[in-house]
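After the structure tokens below, expect a handful of questions from me.
For this depiction, one protein chain was excluded, whereas all remaining protein chains were kept in their positions.
As written, the chains take the letters A and B, and residue 1 is the first residue of each chain.
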Amino acid sequence: MFKRLPDCPATAVILTVDGRAIEAREGDSVAAALLAAGFAQTRQSAVSQSPRAPYCMMGVCFECMVTVDGVANRQGCMVPVREGMRIETLRGRREISA
Amino acid sequence: MAAESADVVVIGAGIHGCSTALHLALRGASVIVIEKDHAGRHASGVNAGGVRQLARHVAEIPLSIASMEIWERIGDLVDDDCGFECHGQVLVAETEAELEEFGVRVADLQRRGFTHEELIDKAELQRVLPAVAETCPGGIISRRDGAAQPYRTTQAFRRAASRHGVRFLEGVRVTGLARSGRAWRIGTTSGDFLAPKVVNAAGAWAGRFAAMIGEPVPLEVIAPMLMITSRVERFIDPVVILRSRKLSFKQFPNGTVLIGGGHLGRAFPEANRTILDWGKLQESARTVWELFPVMREAAIVRAWAGIEARMRDDIPVVGPSHKAEGIFHQFGFSAHGFQLGPGTGAVMAELLTTGRTNVPLQALDIGRFAGHSRAVV
Partner (left out) sequence: MSGHEFKDAYDVVVVGAGAAGLAAAAEIARAGLDTLLVDENAGPGGQIYRAITTTPVRKREILGDEFWNGAALVDEVRSSGASVTQTATVWSLDADLMLGISWGGRSRNVSARRVVVATGAMERPFPIPGWILPGVMTAGAVQTLLKSSGLLPAGRTVVAGTGPLLWLLSAQILRAGGAIDAILDTTPRGSLTRALPYASGFLLSPLFAKGLALRSEVMRKVRVVRHVTELVAAGGDKLETVTFATRQGAKATLPADALLLHQGVVPNTMLAMAAGVAHRWDERQLCWSPVLDQDGRSSIEGIFVAGDGAGIAGALAAELRGRLAGLAVVRDLRPGYESSETQSIRQKLQREERARPFLDVMFQPPREMRAPADDTIVCRCEEVTAGEVRKAARLGCAGPNQLKAFLRTGMGPCQGRLCGLTLTELLAEANGVAPGEVGHLRVRPPVKPISLSELAEMPVSEAATKAVVRG
């Protein structure tokens, strides 16, 4: 759904999302990396389990909450990617894990 | 303009004021409730919602038991189940020494004829609270206890009272109380009202009305803090409380977990504001972290404090004034008055309309503070 500008020099960063390796670029937030890699959904809503994806990209909507390196409920749009980062989306799970 | 009159004016539309108003109306009295904000704005609307007979001061137990009988048929009274759920409440012992003290308490209560508290061992504790740390050796359970939704409950009482003819004046402040013949003239920001009887159910603000009639009491304005987590998988049914460390803990049906226990922030009653003390909330979080490892990754989404009155002896003032005939007090519930609301309202209505009640109130009489010269703020 998103493509990179052709002349965008940025270092590649590898992270895993639900166990699958994806390539992101330095400067991406976790949510941007997910969108760039074609993930259509970051979580399911707590009430009706409806699919949700990043909406505001500025820390307002909380639709991009994911687990980052074992820490649940991080706003994906506020966390810069790092090499080797482990992301788990909340697909099929409640809004937070205990 | 002639002052409006009623049989009773109730000051304060918290759970207590609303409940007393409803029960008075059910007994045929005409009632006006005067509230400076709106019903349930303060402690009644934002407390932990515990419906608890467990671990109460012995002086409160009769009122608490009377209340419990109403809670168990609350829908019949107010046409709303108030979110009441009965999964018991458990006082968890953290050490063997504590469990021993609990045993002494339960035995003493039984000698007095109160059987709602039951001592449980480690096996039963693990059965009712599988998520509790294994170091806890037992506790006390009160199986009929539970929890309800405080704001919804207060609103339900308010609506039921309205349906039975009670008039609510919200956003109206009482400015004076004076004798007018055999009645009381209640001055407000919205004109004067006349009533032979007045109930002082003004919570954190009740001290000023007691002082107005020459009966000052040592009332401290407090701001008990609470915090809530986002949803977690259901892992606990009963409400949990501790004794040596301040903690109460419960999970709502939607999965969110409420953490309270009486740590205090600072109250600014004139401004309707509170300031939280994160150092103490940190302690609460620490306690939960230790006792319920399952909660460690949960997220805290909101913290707040209510504004409430605490008496020096931590039990309320319930009953007639000693100084002013026709004035009745119902305040100072010291952060554990929510469960008592339905029953205390019924007892107050009985007291106001018949002059007597079978529920013993002597220990809650305002006379115990006689000689106190000024309110503690």
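By our rule, a contact is a pair of C-beta atoms (placed from the backbone, for glycine too) under 8 Å apart; a residue touches a chain by one contact, two chains touch by 3 or more.
All figures in this text were calculated on a predicted structure; none of them were measured in a lab.
Considering the whole complex, the hidden chain is in touch with A, B. Annotation: of B:R127, B:R234 or B:R273, B:R273 touches the absent chain (contact as defined above). In the complete assembly, the contact with the undisplayed chain comes from B:L281, out of B:L77, B:I222 or B:L281. Residues of chain A that touch the chain left out of view are 1-10, 25, 27-29, 32, 35-36, 40-41, 45-48, 50-63, 65, 71-73, 75, 77-80, 95. Summarising the interface, chain B meets the missing chain with residues 38, 45, 149, 151-152, 155, 159, 229-230, 254, 273, 275-276, 278-279, 281-282, 285-286, 288-289, 295-304.
To be clear about the criterion, only the chains that are shown with their structure count from here on.
Taking the mean of the C-alpha atoms as each chain's centre, chain A and chain B sit 45 Å apart. Interface of chain A with chain B (complex): residues 46, 71-73, 94-98. Contacts from chain B toward chain A in the complex involve residues 229-233, 235, 255, 294-295, 297-299.
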